[in-house]
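Note that one protein chain is taken out, while the other chains of the complex remain in position.
In order of appearance the chains are A, B and C, and numbering begins at 1 in each one.
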Amino acid sequence: MIQRYANAEIERIFGDENKTFLWQEMELVVIEAKEDLKMIPEGTHKKIKQIWESNPIDLKWWLAKDEEIHHDLNAFIFERVQLLPTELQKYVHEKMTSFDTEETPFLKILHLANEVVENKFDTYYSTLVNFATKNRFTITIARTHGQEAELKSLGARSLSWIAELDSVHQQWENAIEQTYSSRISGAVGNYGSMSPKVEERALSLLRFEPFYGATQILPRSIHASLAQVLCNLVLVLDKIAHDVRLNARSGRPLLQEPFKKTQTGSSAMPHKKNPIQLEQIEGLARLAKGYTLAITENIHTWEERAIEQSCVERIAWLDLFSVVVRVLDVMQKVFSNITVYRENMLKEIVDARGTYAASEAKEFLKKYLSESANLGYEESYRIVQLACFNAFETVNLIDFEDKAPQSLAEADSLLDIQKNKPAPEVISIEEIISSGLLRINKQLVATEEDVTRYNGLLLNLFGKKKGVIEEWHNLFQPSFLLQKEHVLFDKILPPVE
Amino acid sequence: MIQRYANAEIERIFGDENKTFLWQEMELVVIEAKEDLKMIPEGTHKKIKQIWESNPIDLKWWLAKDEEIHHDLNAFIFERVQLLPTELQKYVHEKMTSFDTEETPFLKILHLANEVVENKFDTYYSTLVNFATKNRFTITIARTHGQEAELKSLGARSLSWIAELDSVHQQWENAIEQTYSSRISGAVGNYGSMSPKVEERALSLLRFEPFYGATQILPRSIHASLAQVLCNLVLVLDKIAHDVRLNARSGRPLLQEPFKKTQTGSSAMPHKKNPIQLEQIEGLARLAKGYTLAITENIHTWEERAIEQSCVERIAWLDLFSVVVRVLDVMQKVFSNITVYRENMLKEIVDARGTYAASEAKEFLKKYLSESANLGYEESYRIVQLACFNAFETVNLIDFEDKAPQSLAEADSLLDIQKNKPAPEVISIEEIISSGLLRINKQLVATEEDVTRYNGLLLNLFGKKKGVIEEWHNLFQPSFLLQKEHVLFDKILPPVE
Amino acid sequence: MIQRYANAEIERIFGDENKTFLWQEMELVVIEAKEDLKMIPEGTHKKIKQIWESNPIDLKWWLAKDEEIHHDLNAFIFERVQLLPTELQKYVHEKMTSFDTEETPFLKILHLANEVVENKFDTYYSTLVNFATKNRFTITIARTHGQEAELKSLGARSLSWIAELDSVHQQWENAIEQTYSSRISGAVGNYGSMSPKVEERALSLLRFEPFYGATQILPRSIHASLAQVLCNLVLVLDKIAHDVRLNARSGRPLLQEPFKKTQTGSSAMPHKKNPIQLEQIEGLARLAKGYTLAITENIHTWEERAIEQSCVERIAWLDLFSVVVRVLDVMQKVFSNITVYRENMLKEIVDARGTYAASEAKEFLKKYLSESANLGYEESYRIVQLACFNAFETVNLIDFEDKAPQSLAEADSLLDIQKNKPAPEVISIEEIISSGLLRINKQLVATEEDVTRYNGLLLNLFGKKKGVIEEWHNLFQPSFLLQKEHVLFDKILPPVE
Partner (left out) sequence: MIQRYANAEIERIFGDENKTFLWQEMELVVIEAKEDLKMIPEGTHKKIKQIWESNPIDLKWWLAKDEEIHHDLNAFIFERVQLLPTELQKYVHEKMTSFDTEETPFLKILHLANEVVENKFDTYYSTLVNFATKNRFTITIARTHGQEAELKSLGARSLSWIAELDSVHQQWENAIEQTYSSRISGAVGNYGSMSPKVEERALSLLRFEPFYGATQILPRSIHASLAQVLCNLVLVLDKIAHDVRLNARSGRPLLQEPFKKTQTGSSAMPHKKNPIQLEQIEGLARLAKGYTLAITENIHTWEERAIEQSCVERIAWLDLFSVVVRVLDVMQKVFSNITVYRENMLKEIVDARGTYAASEAKEFLKKYLSESANLGYEESYRIVQLACFNAFETVNLIDFEDKAPQSLAEADSLLDIQKNKPAPEVISIEEIISSGLLRINKQLVATEEDVTRYNGLLLNLFGKKKGVIEEWHNLFQPSFLLQKEHVLFDKILPPVE
């Protein structure tokens, strides 16, 4: 991973020093297991361990040897063996094939990198829980299809993000669990010269279990599964980031990623506050998908193994972990200092003209008019639809003739006119319906006759009794509409201790 | 492709009837070539052709035979040959391998499907050209990073879409050109029993050229390239669709996909006008990427060929073409009846408070103050940035203490208060700067001292002469800002005849 | 999925009839739940159920209505509601949004299709277990890197396939488990008009649990995970198929997919027995990867949902399941009638000249010579390497000058000469080493001096005592080399009852 996006700890974990250290640990543990099983003289493990631990691997020598013999593990063994007296040499890598040594350390590298990610995840998760808790009563309009739908608290919106993270976290645990089985079963996986007992003992010293039925290598579907989950995690985080970006669009922004005092938004345009950090996450998600594709294809190999997966694993895992860490870092940075424009959220609600309760309004009409006034199932829908369209008539002016200006001069003058236009009155569907103010609308099929009938029904309904009007008014209150959100907070948020 | 998204013509082209018809054409053309080259008796071609054309292939018999012998081309040959008198039988498929017959018809299927796409593309392209032309002077704010950037006509925005389509169209022509080479070169591609002369003659009768160096099949990198371009086309169309969706977000929509009078926006929410057609395109793009990946992987095969690519080609090409056609149909339907909210565009410009000319404002200050007032390079940037932030202070209220309501009741009452708040005054950076109205802003580093100095400089500049003020005012006019857009229209749009 | 690769049951499960049946079931279950909770009059559920069940949905009417209103679920509701008396109509889809009805049925469709796959999987799994058991003592050479490595029974090779299937099966169970949570939580997922109690009750009637924190839809990372596992399954099966293909290469085939008596191998080449069924699996795997990519990208949507995922789910899931079923069908067909060329396997072992025990030979030399003869760690490796290269000198003749024939006539005559050459003698490394027959080899660094020394050491070692020779000879016996394979059979195969 290039410097700009690299994480030092991930780089260290995948580095040569750590890898060869883990190889050495593996060789030692096999010797220890054999000693435990009385297959080699007592004390062998201790002697070799002491010599090796006081002689760190000479990485330069090792790389030069690898260049010569085209085999990094053999080069490592040669480097280690030459430190030992002849009588100890034969115990090293005895009857083992390269991947008996390499397989488990590679899993340990994944575990170490995964731990870094887990920590970052926990940090961001807490930040998000705080964000949800803090915004438990910050009211906003939830959108579906990019269109204002119904009221929802910002806190509850965040709970959806948290719930999906919980779900992916469960996948993650399952995937990681599979990576705690490994193998030391010889060149073709049938314990040709290795012993199942040595395998079991050595792996247990490292807290692994044997995977029975490996070839020279573990099946790569195990690794693929982990990569897929990490990719899913990135995609979920990208979905969250994207939601914030959608809410950060200027005009009436609702959320905004932190903007440093000294930041310059654009070299040309000083007014810009671009959500460049969140946008980066979409790019990182593209990369993650690519890396995961490559790792998934590692499932395919020839017979007991070929070595195609090696370069993919050296490169793509490092890059995938780098990307996941980066995404979590950015999300943490953004969410720990995000700007919430609560007043803009309220303005948006006001400007929504009561449509956020259109569903309740429809059910209300069905309840009061379906039987009493014999209003058809579809008609209550059409009444509310008409009221909504009426409410926006003065705002989203539809030019049915689609006339466009013919010159820049005309554009100048239209803009001048617009500057001086008064703001249109805001009328809510609450009022349109309860006052029988429906009008025909060119975008809908209702006829003048329909409208007259509808208004009659409505005036009749709302004119009758105070209880109806109060019930109706109540439909449009946040406290009514969001009364059941508490269930989500109770179910999803971890209990506060 | 499932019925819902299938195109009848594409289904027909990929269907068995068309395929076997093209196989027959291929067999005939090889016989004709041999006759032309005097390798078989004169009249052979005519005789066979007459018999075959008056006996359409019995698809049922053919499929049953295929089931029996596991070889669809052989089954086809058996079906055709049995119609002929014995003396003519030996001329059929003589010395040919299956793919000598199949390869060219498969390319013809791609050509036929491609033609359908080309026609749809041309139709949509014209619609888009009309849209751009009509909206040549419809002014809107172009966004980068989702943030309002600078003025641009809606027409010019459409030109970007057109220009990218032009660019992909060039790729497309190149890719198609490569598919006009084919092969009839025997089982392993070395003209074992076939003759290069027959190949050349037969292919030329179908307007193809020989591809020298095929194995039993053409290299699949040729096909991959066409799939990649079609996928790029879909991705570009998805980018256009996505731009419209971004502009269709409710609150202040600028564009809206057609909504039928009888349409119901949502089963629960009667007020919704969801851009469901444009959203579908994003899904179709996901599918197109998947199909293209599979077709690209067909490049890989064993030696002179294995048959892995066959099922991919039967399935993924049909699906890819279906998706491309569907995307073009939807785009055509949407753009031929799209709603343009021109007044909302003007409102947005007014509400942008002159920031759309921030870049010009910055250059203006550099020009007038850098030398005369020794204003540093970075300072003119910072002055305009401050003016922009000042302009939005009363609108995007930043709560630096991040206080959120503590109950639904509090939310109810905040909403009530908001309903009655007057609209904030709209002050433009044009005025802030020319009247020296800069104020310190918590989001930026400028100190009280800086601000005082800046305002002094500005008052001095604008107080001096009328010419400066006029020049300044002019910076904010569409006719000034968009004066060079005509170049784009001249260069990109096809000349009107 | 096109007819050729479609599975009737999968087509039925994804068909309109089943889908609308499940929608109806869902609507009924919500009514039942409300009745259970005393929210609506007793008997309502029964009345509606009776009417609906005696009036199957009119699919034609429904599709026409969908065409009109652009909303398939609304069209379905209209169709169902019109059958009911007015007083019952209001209980249908009451306060629900479309996806309250659609989400759970979609999961049920996945479950039904998954069940088909599970059954096919179980059948193939049993076949593979039988194959492994039958070939418990069928000896073959396992290859790594396509190169003969060590002996392994064909049964044990199959155990690797089984073990990887077991591992993917575990992933599968985890993924399916996540699909047993669903939602009925309203248009934006906060129980606006729905009640958490109704959700819980209705879902439990269908044996689902609530997923708390959904938006209008469940998070698509849940679905992505299932697709990823199915894709992993296909990739593992493709790995198995590919192994068989590698072993089916002509010359000395070891395995061969069934070939029907009436089959024609190739239209041109009557001698061919092509593994076309196994090759097809590689193509199907390419498709599966593409579908999975598309389904994975469904994780991304806008805020509480947009509808991009809909077309992907209608198309790609059907296609993915079709592909998985097809792959399992083909594998079952192939493995239930596969040809095992056991004599060819033995020939291959003989021709391997004892190199399959090279690793044991090396350890043997280390054991006997490292201390007694002060043979270095690397030298025992180099001795065995040299013996192996010597053993193949007369077979894989390396032309160090790389001289190629200069004409086809020369090629003719070389072929004639070759026809009459006697088969080269087969000499094993067992003999080379124990008889001190090492020779220098141009491909390796050992000098004449080294070789003399090595042969001396070897003659000394093997000349000494009979025990050594017997131990040495034993190293090359299958019964010695495969003595630990039984552990794999014990651990992996399900116990026979």
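Rule of thumb we're sticking to: a contact is a pair of C-beta atoms (placed from the backbone, for glycine too) under 8 Å apart; a residue touches a chain by one contact, two chains touch by 3 or more.
As the structure is a computational prediction, the values presented were derived from the model and not from experiment.
The residue touching the chain not shown here, chosen from B:144, B:204, B:418 or B:479, is B:144. Residue A:312 is the one among A:37, A:112, A:312 or A:373 that touches the chain not shown. Screening C:108, C:183 or C:362 for touch with the missing chain picks out C:362.
The residue touching the chain not shown here, chosen from A:205, A:276 or A:459, is A:276.
Those residues of subunit C that touch the chain absent from the view are 134-139, 143-150, 153, 245-246, 248-253, 259, 261-262, 264-266, 268-276, 279, 339-344, 346-351, 355, 358-359, 362, 381-382, 384-385, 388-389, 395-399, 402, 404-412, 414-415, 418-419, 423, 429, 443-445, 477-479, 482-483. Interface residues of subunit B with the unshown chain, by the touch rule above, are 78, 81, 86-87, 89-90, 92, 94-95, 97, 142-146, 149-153, 156-157, 159-160, 162-164, 166-168, 170-171, 174-175, 178, 186-193, 195-196, 211-216, 219, 221-222, 224-225, 228-229, 231-232, 235-236, 238-239, 242-243, 246, 289, 293, 296-297, 299-307, 359-360, 363, 366-367, 370-371, 374, 377-378, 481-482, 484-485, 487-488, 491-492. In the full complex, the hidden chain is touched by subunit A at residues 1-2, 4-5, 68-71, 73-74, 77, 93, 95-98, 101, 186-187, 193, 245, 260, 262-264, 266-269, 274, 276, 279-280, 282-284, 286-287, 289-294, 297-298, 306-312, 314-316, 318-319.
Everything below uses one rule, namely that only the chains that are shown with their structure count from here on.
Closest to the protein's overall CA centre, chain by chain, comes A. Taking the mean Cα position of each chain as its centre, C sits at the greatest distance from subunit B. Here the spacing of subunit B and subunit C, counted between their Cα centres, is 36 Å.
One finds 27 Å separating the Cα centroids of subunit A and subunit B.
In subunit B, the residues that reach two or more other chains under the touch definition are 245, 262, 264, 266, 268-269, 274, 276, 279.
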